[in-house]
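Left out: one protein chain. Kept in place: all the others.
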């Protein structure tokens, strides 16, 4: 019933990536992977609670898009937000501390897994309800255009990247925002992480037209289909879209075909997806694939990659330690942050 | 700024309409026109209140679609609902009485102009908020399919026709419903009355893709563009769509290019639309056009048409008299109808 | 019958009503193949088919409106809100059409439908998944609002709600699905408009509902040991409120404490206190006390979260304090 779409081919050669750039992407992907693996561990050890949605398998999307942005660009995520936050530069320790509910967490322990925020990193947030982040990202993009065109600030060319899943593209907010983004040529990139499932709902059972990128066309927006397991493909598509947005030419929709290697959340028994399907996608692991590419292209050697892995392992270890040792928020501040302080 | 779309040509000859059918359509259009003219009069005379949205100019759409339906099919409207109700068979006297707020009104005086209802005529209602009728119509269509497919009632082949304006097609509910209708092949016809304006907002300023019928395609729904000033063109498109829906083949979207001859509501100063634009469309008056056609094709003679007009004039006169003479709802029943009676 | 989990009690209610009336159907996200996030519709699609246990796209406003249209034309939909919070997206359909359409249509249509699912503060689910929508919806005319609290009443109430000809918002609690109880072997209904006297007593009337019923009963254990005799009433119907039962209790105890999980401002207790004020002010020996959640979005941190909602200890203290008041 769940049909396979052929992943679009990407000519890796055309990527012309530098060693430095390659390692930067690789490190970010490793960080995403290791961080999430540690989260699973911590969750089962009772260190974090609630719904925790991991990103394993989709790393090429976060790294490919966000690492193509400037630090002053905006990133907007969903409940599956840890890795987007990390790619956006939120330190692993502050993300981990948030998951532990600590005062040192990026949302000061108030938000938790589905509500990561960091204004310092222009990370607009994790949004726990599907689709509700799309208009918020649109607002950041509008702000950018407003500064440039209404206020004449020529350097206001920040782009907003907005992530969401296949299931979310059946929600009205998706379409409403595509329309407004196109209408006003807002500097925004809609990144659909099509991992084929919305919890237990197969994409094909929820939508009459599974090729999401085609939906952009009727709004006059370029729609691009990308192999979401190939960081270089994502990276290339993102660069084009970002350049377009920054130049004031408007939005792009990028549909990344990807897969999550774990259940929907750590509470999901994950009984709906077939073993075959999982295996087929596991074989496309974006991390192994990119590692092989780096070696093959001689952009890096084994020791270098190993060192990066070790470094990230240490970062994640340190993050856990930091989170463990951080204090809970003070009950005296229970009512703080409801309203803006004077 | 407001660009003109070329109206699609319709080969009237292909309509092959019988004299009887022609007169039926004509009578319905005359009813719509005369009824609305009388509403304006009554409004200015202080007989009705609130927001009153008239349908003048768009009659070919209501008559062309609804007169192609069976009486047991469903019709769902908006706040611009008088004429849809009339076409669906709600007697003019009960519609007029509703506008007067009388107990004999089709909504027993509780609803008013934007809230006409008649369960007897499978008229699902006028809906005062844009877009909110679309899911309701979808529900009626779902019910039809449910009876046929889940309950095995082979005669359950009722179709739902859902009307809404161009401005409404930027709202999420429109897209959400197109998707579900296509996904489940529901027997529904989405009829967009594109009159180029949403109050004071020109269609082109509100949407990145003004050709609404094209939006159907990305949901796998046939999208048809029709000259909404030509009742035969609308009729033909509706027949095809209805046949398709009744056969279980799913929804159709029909975009009718039309125009309202009055302001948005009787409270609207109507200062946004240019004189030229109004005149150009006035020249396409669907009623005169169809009258000329009937005569030209010798489907009817002058006296016959005159008699129809007289009959409708009488109907509308009688409706006003009925409405005037009808009682107000009793204050004792102020709380009735909040809940279903036992 | 063997002990039944609350989620299974709900499932039985749906199964029985679907078997009894072929116009009853379920729709919502992951209600079909997945069986519902809390297993309330587990395997029902296999029994009743995909149309009667309909997996919907994530489009709350539209599928709610669709259910309304289906209800207007003769079906009896049960919407599962995977989390009731998601129905914020369907507020327009619920308020304008489910709530008001019957009146506005002058009785042309009735809308027999149930919207059910988990609400409430769970275990560190974060602010958006910890909402208590009953407060947001209580002012909407034409809706009935019900909250279940035990496997027994969950089953009987849901069956009644499904048979009701009006739109019913039916709140379950995310932390109560695994409660267990012996259920009768025979069919039974529980009326959705009657409060349940959980414990008779004479000292003070404790009004509560949903999960807070269990916090109250925990407090009662302590209070009993200390010689107090509180009356505990589970409201069951949050709209309309069953003032017959409440009034009778107040005539006996002359003291009332409302324990709710809503935030304090404009919660369920606010309306109850206003109504008590309207109806039996003179019966009161002390101002009605409301123990509510803090007026803040639910924080994720476990300690803050536990400070946000009312704990049994606070109920004990409140009762003692009220009983110590000189009248």
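Quick notes on this structure:
Which chain is which? They are A, B and C, in the order written, and residues in each are numbered from 1.
The rule is simple: a residue touches a chain if its C-beta (ideal position, glycine included) is under 8 Å from a C-beta of that chain, and two chains touch if they have at least 3 such contacts.
Note that this is a predicted model, so its numbers are computed, not measured.
Of the listed positions A:54, A:183 or A:272, the one in contact with the omitted chain in the full complex is A:183. Among C:114, C:262, C:309 or C:322, only C:262 touches the chain that is left out of the view. Contact with the undisplayed chain is limited, among A:67, A:93 or A:110, to A:110. Even with one chain removed from view, chain C keeps its contact list with that chain: residues 61, 88-89, 91-92, 95-96, 99-100, 103-104, 126-128, 135-136, 138-142, 239-240, 262-263, 265-267, 269-271, 273-274, 277-278, 281-282, 286-288, 290, 295-297, 299.
Residues of chain B that touch the chain left out of view are 48-51, 98, 101-102, 107, 109-115, 128-131, 167-168, 170-172, 198-201, 205-207, 272, 328-329, 331, 334-335, 338.
Hidden from this view is one chain, which touches chain A at 74, 76, 105-111, 115, 117-119, 122, 124-125, 127-129, 132, 134-146, 149-151, 160, 172-173, 176-177, 179-180, 183, 336-341.
Throughout what follows, only the chains that are shown with their structure count from here on.
Contact counts per chain pair peak at B-C.
In this assembly, the C-alpha centroid of chain A lies 45 Å from the C-alpha centroid of chain B. Annotation: 37 Å between the Cα-based centres of chain A and chain C. Contact of a single residue of chain C with at least two other chains is seen at positions 56-57, 59, 61-62.
Taken residue by residue, chain B touches two or more other chains at 172-173, 176, 179, 183, whereas all remaining positions touch fewer.
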